[in-house]
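Every protein chain but one is kept in place in this view of the complex.
Presenting chain A:
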Amino acid sequence: MDMTAMCDVAFLLLTFFILTAQIRVQEAAEINPPTSISGIKVPDTDIMTISLDKEGKVFFGIDGQPNRIAMLENIGETYGISFSDREKKAFSLLPNFGIPVNQLKSFLSLKSDQQSQVKQPGVPVDSTASLQTNQLSQWVFNARKANNKLRIAVKGDNLAKFPNFKNVLSSLQSQNINKFNLITGTEAPPAGWTND
């Protein structure tokens, strides 16, 4: 049988998928965001993602490996921990994480396949300004110190309870961050709806 035509089709499709696809990153937690009719796309660069899973655990991540290292150095200064180059390198490979600062060193010493098996407890967050119980606000502060162009995206799970979201909200608001993006899935607007 003449396979040439079929081969053409296969490689055409392959080219299409390579060009349009973005490789899925290994997330620390599985999150199913709710859908909205909003058509604004999430920017790829200069973005800080705060994820909220269904148990209310908070995960944090920023883009760009140099930024991640700078952020870790800032955090180390705040909490009086020094990180080795190897730990910095391991940290820069994490797209997001949910580890309290005092467990960070032991987590970073693990191999990457062991890291994925660790059940991450989430970044501690509450509505106070305490260094220990509200570490999220420290991460946000130090991330913005590392890259002041960062935009903030909050990605919550469908089943996350509102009080958990409220804690995230208040720790952002206490730093005068009043504008952020909520990451949602895409949903078709109702018939006849126009954006104006």
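Here, a residue touches a chain if its C-beta (ideal position, glycine included) is under 8 Å from a C-beta of that chain, and two chains touch if they have at least 3 such contacts; residues count from 1.
Note that in this section contacts and distances are computed from a predicted model.
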Ask   = Absent chain per UniProt: "Autoinducer 2 import system permease protein LsrD", "NADH-quinone oxidoreductase subunit I", "4Fe-4S ferredoxin" or "Biopolymer transporter ExbD"?
value = "Biopolymer transporter ExbD"
Message = Out of A:Ile81, A:Val118 or A:Ala153, which residue would touch the omitted chain in the full complex?
response = A:Ala153
Query = Which chain A residues would touch the chain omitted from the figure, given the whole complex?
reply = 2-4, 6-7, 10-11, 13-14, 17-18, 20-24, 33-34, 36-42, 52, 153-166, 169, 173-174, 176, 178-187, 189-190, 193
